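Every protein chain of the complex appears in place save one, which is left out.
Right after this comes subunit A.
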C-alpha cells in the first residue's frame, strides 16, 4: 500500500510538471522573445530562450509604442469592448430578470430558441449583417461592430442571468415590494446588487469577445484608422513580413498579458461560472 501511494504521487507530479511546462511554454517563449534582440523568427533557438541578463532589451517595446499605431488600435479596441460590455450588461440584466421572474407566455419557447441559436455558425449571421450594415452605412463605424458583438453576448447573457436569478429567493423582492417599492425598483435595488457576480462574469466575457475578435472586425472594418488590436496584429504577423519578430512578440505581450492577469486573478470565481453555464469562451 505504501509503495503504491509513493508511486501514485510520483507519477502524478511528473504528469503535472510536464503539463504545466507545456501549458506555460508559449507564453514564456513570447515574453522572452519580446525582451531579446531577435530580428526574425529564424534566430530563435533553444539556447536563445534561456535568458541572458545582458541580452535583455526593451527595443521591441519601443518599436511597438513609437513606430506602430499601437495606441490608435488600442483606443479603437477599448471603445468597442467597453461599449459592448455596457450594452450587454444592461440588456442581459433586464431580460434575464424578466425571464426568471415574470410570467410571459412563450417564455419557454424563447429560452429554447436562444439555446438553439448558439448552434449556428457565425457565418450564418455575419454575411447578412454585412450586407445589412452596408445598406445602413454601418460599415467602418463603431456602432455596427458594437451591435454585432453585443447581440451574441446579451442573448447568451440573458439566459445566464436567468439561471442565476432563479437561485435567488423571490421573498427578497416580495418583501421590498410590500414595503412600497415598485417592481422595477425592486429589480434595481434588490436583484441588481445580488446579481453582481454574474454581471461581472458577463462583462468579462463581453470584453474578451470584442477585444479578441478578428472574424467580424475583418469584415466590418476596411479603413485602417478604425483598425483594432487584432487587425493590427494580423497585419504585423502575416501581411507586413518586414515586421521584426520581437516587435510582434512585444505586441502579443502587451495585448495578452493584461487579459491573462485579470483571468487568473478571478480564476476561482470564473471557473465556477463557466461550470454553471457549460459553455466555453
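We adopt the following convention: contacts are C-beta pairs under 8 Å (C-beta built on N, C-alpha and C of every residue); 3 or more make two chains touch, one makes a residue touch a chain; residues count from 1.
As a convention for this text, contacts and distances are computed from a predicted model.
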{"item": "Absent chain [UniProt protein name; select from \"UGSC-like domain-containing protein\", \"Pyruvate ferredoxin oxidoreductase beta subunit\", \"Probable glycine dehydrogenase (decarboxylating) subunit 1\" or \"Binding-protein-dependent transport systems inner membrane component\"]", "value": "\"Binding-protein-dependent transport systems inner membrane component\""}
{"item": "Residue, one of A:62, A:75 or A:108, that touches the chain absent here", "value": "A:108"}
{"item": "Touching residue (missing chain; options A:19, A:57, A:167 or A:240)", "value": "A:19"}
{"item": "Residues in subunit A touching the chain absent from view", "value": "5, 8-9, 12-13, 15-16, 19-20, 22-24, 26-27, 29-30, 40-42, 44-46, 49, 91, 94-95, 97-99, 102-104, 108, 110-129, 131-132, 147-148, 151, 154-155, 158-159, 163, 183, 208, 211-215, 218-219, 230, 233-234, 237-238, 245, 248, 252, 255-256, 259-260, 263-264, 267, 271-272, 274-275, 278-280"}
